[in-house]
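Note that one protein chain of the assembly has been removed; the remaining protein chains are unaltered in position.
Right after this comes chain A.
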Amino acid sequence: MAVSDPTPDFLKIKNAFRHFATPEGGSVRALDGINLNVASNEFITLLGPSGCGKTTLLNIIAGFERLDSGSILLGGSSLLELPAHQRPVNTVFQSYALFPHLNIGDNVGYGLDVAGVAKKERNRRVSEALEMVGLSGVEKRRPSQLSGGQQQRVALARAIINRPKMLLLDEPLSALDRNLRSKMQIELKNLQSELGICFLFVTHDQEEALTMSDRIVVLNGGKIEQLGTPDEIYHRPASRFVTEFIGESNIFSGRVLESTPEFSRVDLGGAEVICNNPTLSAGEQVSLLIRPEHFHLKAADEPSSSRGLTAVLEQSVFIGRDHQLHCRMGNGQEVSALIRSSFKALQAGQPLTLEYDPAAWHVIPERERVNEVI
């Protein structure tokens, strides 16, 4: 494949600030000092709840909004001075934004038509782009005659036909049903590696972000909460916000009783757990995370170990391959566990021992954040 070597700092965002006036006369920081470097062949996702600034950042890169202060460089030259139509980036819009008065061929070929590409070359590239998104031979149809998934593909083909240096995707899959969405996630990822260009993907769907991204930027209140690979974000969340936003989690606060280089004993208020974390010191207050899927049920004939939480089962929900268990510990705290379904039915009120691997515990760095309104 003729993909050139990746440039590590292809997109450079430095000290990006942007605030908006609220109807009440206040001001909200949509971007509050964003610094971000993205490689030229990276699939990077901006993830966060609505109002976190992810769409604002995308709009600023696309040229639909301005920056209060800061700089954005793409391939070494500043983007901010260029009007939207001169920027070497293209966007896939949330609601596709296909031109309803043009047929599919003319929609996809729009970028080439306004650039004055010759008819023959244009038609060849239109069918090439449509083929790339798996939608050949629909040139003559109207957008309204296509399904949501097909419209999505047309929007993709339209955005890549200009051969952008970077593709911006604004929640492009949010209108699709679940099955189609997972299929499109894989196709998007494949398309990205095939094109070898940077995809900047905006979503509030953490599952989507984990599936596709090379790296994820978790945004909250205009600030970057964490920047890392999906694995890092999921297993070693950098803040309580990230922990709660990504995946299901059990968060406990406790006091460190004993700390050795091998393990630490932490008191969760009546229950004691062992975790492998050498950085803790005795007497320290900590927040601990364990994911529900990191518990497993001890079989009755196995010898009991100290590495388990005892809890009473309150509710068991069958979700297909797994059972979701909602339990309550002796000290009244709730704990949820995800275990592989088995033939043995569990009864509500039944006492359980939820076993864990001491390495599964993660200490959440204490770094509470408040959304500032100035």
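What we mean here is this: contacts are C-beta pairs under 8 Å (C-beta built on N, C-alpha and C of every residue); 3 or more make two chains touch, one makes a residue touch a chain; residues count from 1.
Just so it is clear, contacts and distances are computed from a predicted model.
**Q** Using the UniProt record as the reference, specify the protein name of the hidden chain from among "Spermidine/putrescine transport system permease protein", "GSCFA domain-containing protein", "Malonate decarboxylase subunit gamma" or "TVP38/TMEM64 family membrane protein".
**A** Options "Spermidine/putrescine transport system permease protein", "GSCFA domain-containing protein", "Malonate decarboxylase subunit gamma" or "TVP38/TMEM64 family membrane protein" narrow down to "Spermidine/putrescine transport system permease protein" for the missing chain.
**Q** Among A:S40, A:N162 or A:S316, which one is in touch with the chain left out?
**A** Within the whole complex, the residue contacting the unshown chain is A:N162.
**Q** In the full complex, which of A:N15, A:S78 or A:S95 touches the chain missing from this view?
**A** A:S95
**Q** In the whole complex, not just what's shown, which of A:H85, A:K120, A:R178 or A:R321 touches the removed chain?
**A** Of these options, the touching residue for the absent chain is A:H85.
**Q** Which residue numbers on chain A touch the omitted chain?
**A** 62-64, 83-86, 89-91, 93, 95, 97-102, 106, 110-111, 113-115, 158-159, 162
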